[in-house]
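Worksheet: one structure, shown below.
A protein chain is absent from this complex, but the other protein chains hold their places.
Labels run A and B following the written order; every chain starts at residue 1.
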Amino acid sequence: MALKARHKRFILIGIGLGLIGLAAMLILNAFQSNMVFFYTPTQVAQGEVPKNTGFRIGGLVEEKSFKRGEDGLSVRFIITDTAKTVPVIYKGVLPDLFKEGKGVVAQGKLGEDGTFTASEVLAKHDENYMPPEAAEALKRAQTQSNTVVMPK
Amino acid sequence: MNNAWLTVLTRDLLQAYRRRSDIATTFFFFVIVSSLFPLGVGSDSAILSMIAPGVLWVAALLAGMISLSRLFATDFADGALEQMLLSPQPLALLVSAKILAHWLVCGLPVVLLAPIIGLQYALPNEAISTLVLSLLLGTPALSLIGAIGAALTLGARGSGLLVALLVLPLYIPVLIFGSLAVAASQHGMSPQAHLSLLAAISLLALVLAPLATAAALRISVE
Partner (left out) sequence: MSLKKIIFALGLIIALTAATLIFFTHGLNYIGVNVALLGLGAVLMRQSAYFSDNFYQHASPQSFYPTAGRMIPWFAWLAAVLVIYGLYISFAIAPTDFQQGEAYRIIFVHVPAAWMSMVIYLAMAFWAGVGLALNSKLSAMMAQALAPTGAIFTLLALVTGSLWGKPMWGTYWVWDARLTSELILLFLYLGFMALQASIDDPRKADRAGALLALVGAVNIPIIYFSVKWWNTLHQGSSINMGAAPKMAATMFEGMILMALAFWMYTIAVALIRVRCIILERERNAGWVKELSVKEIA
């Protein structure tokens, strides 16, 4: 039984659209579980990180957590995502933008005791650019009233 | 479902069977390339299992690519391709049969061989099954995208190298998600997100690539 050419075309278009819909579903499904350049401290706490291998961990350097070791080279600090924290040990040169309260991405391994030994520390800066006076003014405004929020 | 489609498919498979040495070339290329790395890098199984996902995927990708230039070249030379262009059947449909034949001949053997190569690289069992699954989901996209490149370079100067230049950049997403899937399961993570992206790429390629390939063939053969 031969189908008419027109019907055949309709069927093919239908199959094509169905497949595209399926692909879209799969993509959405994939974006729900996250695929990331770095993991957050919360994910570390929940054990959602690769085992037996290095990975990247990202977040903010916790305020007043930065300590320099006695040899002057190794440093310790804590990475936080404001919910959970991970202590980090690193030996090497830090990028210029590394600062307490700023973004950081560290590559390394998680030890048995939950300390992260970093082999490389990268600074992640945000997309805000302004003169220092403006940043100062914003900070002051923020401390005075909690209703004013830094532009994200 | 469609006689012409089946005819093209069986014809291509038969041709491949008659020229078994061609299939064997692809096959051995994959084996040799993936065996070269342990010899070059050293036999430390920790290092090997670390580089395995990337190396095996790159080897599979290259193996699929070297056979691409044959996809349309012989049909172009003996005039069969022109007959397909003239036939009342939708060209994209006939092209999809040719691509399926290419995948059965060049993609599937690599998928089936992967577990053995995976053992050479000291991959754990779950990682091997993920490797096979990722290759199964990803290699169809390689054949489909590659067909566009093969059709575009038909009759161009130095088409073998040109195909590599055109097709490899488009292969990168497949390579990334394929090797990430294997690496994820190697380290006790779920490879599900990467696998579903691979499947999505293959499905999209399945819909769009035959159409693009058909258009490219009409441009190249005129």
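Please note the rule applied: a residue touches a chain if its C-beta (ideal position, glycine included) is under 8 Å from a C-beta of that chain, and two chains touch if they have at least 3 such contacts.
In this text the structure is predicted, and so the values were computed from the model without any measurement.
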Touch with the omitted chain, as defined above, among B:I148, B:V182 or B:A200: B:I148
Chain not shown: contacting residue from B:L48, B:L68, B:L195 or B:A216: B:A216
Absent-chain interface as seen on chain A, which is shown: 31, 34-38, 58, 93-99, 102, 105, 120-136, 151
Missing-chain contacts mapped onto chain B: 148, 152-153, 155-159, 162, 165-166, 168-170, 172, 176, 212, 215-216, 219-220, 222
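Just so we're on the same page, only the chains that are shown with their structure count from here on.
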Partner chain A, residues of chain B touching it in the complex: 2, 50, 88, 90, 93, 180, 183-184, 186-190, 192-194, 196-197, 199-201, 203-204, 206-207
Footprint of chain B on chain A - complex, ascending: 5, 8-9, 12, 16, 19-20, 22-24, 26-27, 29-35, 48-53, 55
